[in-house]
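Only one protein chain is missing; all other protein chains are in place.
== chain A ==
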Amino acid sequence: TCSYPAESELELGLGLSLGGTTGKTKPATATSSWGECGRILTAKDFPSVVSHRTKNGGPSVSVSGTKRAAESVSHEGGSPTGVSGSSQVVGWPPIRAYRMNSLVNQAKSQRADEGDSGIGEKDKPKDALKKKLNYNGNKISSTTTTVNEKGHLGFVKVNMDGIPIGRKVDLNAHSCYQSLAQALEDMFLRSTNSVGAEKEQLTKASKLLDGSSEFVLTYEDKEGDWMLVGDVPWRMFVSSVRRLRIMRTSEANGLGIHKKSMANHSCFSFSVSESCYSFVAAPRFHDSNERQRSKPI
């Protein structure tokens, strides 16, 4: 749950699904109230399953919320090599080098593909639909690759409220919001891991994807702010997104859209034909002439 400081200062608006409420925008500059709201909705607030490294050895990763107990019980003194987590141990996990290289190279080539396409303000509808041929992972020079902090190029984490296990989705495999939404639907709806309460969540979500707004898709961008997905042209979104969250609409109400800046900024620049998403974004703005000034990338 989130708490919203200075709630009265914030204009709360939603631009969720088709036929949703009043339009929204995001301010070009990070005003303090927006920033505050952004801070509220950071990863710390989410019921995620981060496993923290301890000084003297890797704790067991517990997915079902008993993490704390596991940390204190499972660890039985420092390992002989004094390691702090599997990523620092030589030869562990036991995976052949060529297999590791292959995974890294595949990720690199995907990212280089993205880098080559020239993300930015330019409109590139053709490229949005084309999948680029890039098989020669070995040839990509490191200068053209942009790597996120984990080296998982193209993959971003997705968490859905009420489901403890997050997923990862490969943004490079999609060329528009609709395809992404479809993939997320597959991922979270088709999971047979859900039991009991979670199943209920998921059926609610499917209703969402039909158009009713039980959930909303949000993302954290490079500046750490949480935005509603669908604001910006696809390419711009892909280059600035850090992680995704399928949030309950009730909580998204507090997302905070600063109405003051609405006067100065229009909402999005891509044409209606590109707005092929089913459960996200703000369909209210049909003015394709105005360009949205987004945050600097």
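The criterion applied here is as follows: contacts are C-beta pairs under 8 Å (C-beta built on N, C-alpha and C of every residue); 3 or more make two chains touch, one makes a residue touch a chain; residues count from 1.
Just so it is clear, contacts and distances are computed from a predicted model.
A.B. asks: One chain isn't displayed here; going by UniProt, is it "Glutamyl-tRNA(Gln) amidotransferase subunit A, mitochondrial", "Origin of replication complex subunit 3 isoform X2", "Tubulin gamma chain" or "F-box domain-containing protein"?
C.D. replies: The chain we cannot see is recorded in UniProt as "F-box domain-containing protein".
A.B. asks: In the full complex, which bits of chain A touch the chain not displayed? Write them out.
C.D. replies: Against the left-out chain, chain A lists 48-51, 53, 57-64, 66, 69-70, 73-76, 79-81, 83, 85-87, 89-100, 102-103, 106, 109-110, 130-139, 150, 152, 155, 157, 165-170, 173, 183, 186-187, 190-193.
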